[in-house]
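With one protein chain held back, the other chains of the complex are shown just where they sit.
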Amino acid sequence: MKAYNVNDIRERVKNISIVGRLDFVFTNAKAIDNADEESIVWIKKITPNQLLRIQRTKAKYIVAETSISKEINLQKSKCLILSDNPKLTFLRILKAFFVEKEAYHTHHSAIIDPLAKISEHVTIGPNTYIGKSSIGSGTILHGNCYIYDHVIIGENVTISAGCVIGSAGFGYAENEDGEYESFPQLGGVQIHANVEIGANSTIDRGTLTDTIIGEGVKIDNLVHIGHNVVIGKNSIITANTTISGSVKIGEGVWIAPSASIINQIKIGDNSTIGIGSVAVKSIPMNEIWNGFPAKPVNEYLRQEKFLKKQVK
Amino acid sequence: MKAYNVNDIRERVKNISIVGRLDFVFTNAKAIDNADEESIVWIKKITPNQLLRIQRTKAKYIVAETSISKEINLQKSKCLILSDNPKLTFLRILKAFFVEKEAYHTHHSAIIDPLAKISEHVTIGPNTYIGKSSIGSGTILHGNCYIYDHVIIGENVTISAGCVIGSAGFGYAENEDGEYESFPQLGGVQIHANVEIGANSTIDRGTLTDTIIGEGVKIDNLVHIGHNVVIGKNSIITANTTISGSVKIGEGVWIAPSASIINQIKIGDNSTIGIGSVAVKSIPMNEIWNGFPAKPVNEYLRQEKFLKKQVK
Partner (left out) sequence: MKAYNVNDIRERVKNISIVGRLDFVFTNAKAIDNADEESIVWIKKITPNQLLRIQRTKAKYIVAETSISKEINLQKSKCLILSDNPKLTFLRILKAFFVEKEAYHTHHSAIIDPLAKISEHVTIGPNTYIGKSSIGSGTILHGNCYIYDHVIIGENVTISAGCVIGSAGFGYAENEDGEYESFPQLGGVQIHANVEIGANSTIDRGTLTDTIIGEGVKIDNLVHIGHNVVIGKNSIITANTTISGSVKIGEGVWIAPSASIINQIKIGDNSTIGIGSVAVKSIPMNEIWNGFPAKPVNEYLRQEKFLKKQVK
């Protein structure tokens, strides 16, 4: 195992200050409670509980908030890597020291349509299929994915195993005999740069226009995104969420796990939808909505409190 | 791009009337707001907002409800394709002019058990596996599907990528040691004609009898259908819905996204279960149920109203 020291950190990671003892080495990154003497670890917030864990950990390198120096004297026993955003600092240390970048490659079992446009510097995993679609540079598709035709995937996108992108949207009209005839789905899917998509998620193609996943959007596992959905930059869609057709989601939105959003509505920029919440009308910008049906969080909490009081 | 005119429409599409100018051509179908002068477009309902969009669109061909002629004078500037069900009319125009039917084919990477019974005129996509099961004529299985043994798929069925059909149902009995022993699942799955199933959905085989998906049923993405479920003709099961074991769903039922239905209950013909609703008891015919737990929609709405009033 390779050993690193405080100079290596200074060289590779920015926006930090380093205090305490400078003569330690680290060879691994671990969770604080099961670290060894060569570990680098982190704490998110300075709480009494976290300070206790620091005193108990064997790790010598600790990434923490800058203000920790006021709370506890570790100058002689630890090397403190301090910043305003220790989570970000720690993840950059992990990336700089412990993540090996694999060379781009296409697995021999991948199946690629002759009319697909695959950039250079792309990874395509085992058994992944790519139709008449295009894949941008730096993009990584893991195995067992199925990319239909009419999908445009931008640069530096990561798609985990088992995803289906570009399947026909769910649209039907009832005919004279009470049967449903399927509405042809002729649009595509655009996935912009730096998007990440979790395992077994599905994104349907648009009906006449495209389904669009904006730059930097992060999508978790088992998420359903219906036809004609548009998701703005840097929004977060967590696991098992259902986004029905034609929903417009703004930028910087956070959707908690297993939420469900009815078709056609809009979610404003920087808003949050709580876990399991069922959004049935549009949500303005900068709000937190929660509940079934989703409502502003204060209203939700007052309802909860009211009910609790009634049945005591 | 091929150009079509009003005579082509008359020839290929029924139950319509055509008014306005008859000398335009169309070469593409688009959403009304981003159409060009050679587009055919549609509007669902005649609302002030929709009429405004018609006045702004560049499209010359507009599919709409018959009554639109009373609302607005477009006789000189547009060609109106009118019917009582413009969605159905438009989808049939899309099918007639813009959907190319692919020839049936089996991808070389598909894996088919020697004992499978595959009809003529079937498409089987890349990396799809078919066990000792049968596939009816006109059926299309997209890629990365896994069809276990004991599955009977009827005619003109479409199954999107990543589906798993015929997996063992989730049944266990606790033994003397507090461990769960799995209940053998010996039934199969029947999927009747004209069923459509979305991406990454799963349908379990029955325990002793079959799981049955009735004719014309449409199932969206990421739907779970447990063992011994029976779904009647022309029902709609939208995305991320959970249908637990032995549920009986009638004909013409509509289940909105991410609903969850407890095992063993019955959903009557033509009933609707609302988005995110959790059905824990049987629902009669022709009713709309909503909420957690699902209840008749009027009761649900009165509860919502009551709570809203209390916490104002």
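We just call them A and B in the order they show up, numbering each chain from 1.
In this section, a residue touches a chain if its C-beta (ideal position, glycine included) is under 8 Å from a C-beta of that chain, and two chains touch if they have at least 3 such contacts.
None of these values were measured; they are calculated from a predicted model.
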Looking at the whole complex, which of B:N144, B:T211 or B:N234 touches the chain that is not displayed?
B:N144
In the whole complex, not just what's shown, which of A:V19, A:L91 or A:V297 touches the removed chain?
A:L91
Taking the entire complex into account, which one of A:L51, A:I112 or A:A239 touches the absent chain?
A:A239
Missing-chain contacts mapped onto chain B
111, 127, 129, 144, 146, 148, 162, 164, 167-168, 170, 172-176, 178-184, 186, 200, 202, 204, 207-209, 222, 224, 226, 240, 242, 244, 258, 260, 262, 278, 280, 292-293, 299, 302-303, 305-307
Where chain A meets the chain that is not shown, the residues are 15, 29-31, 34, 85, 87-88, 91-92, 94-95, 98-99, 107, 109, 125-127, 142-144, 158, 160-162, 194, 196, 198-200, 216, 218, 220-222, 234, 236, 238-240, 252, 256-258, 275-276, 291-292, 304, 307-308, 310-311
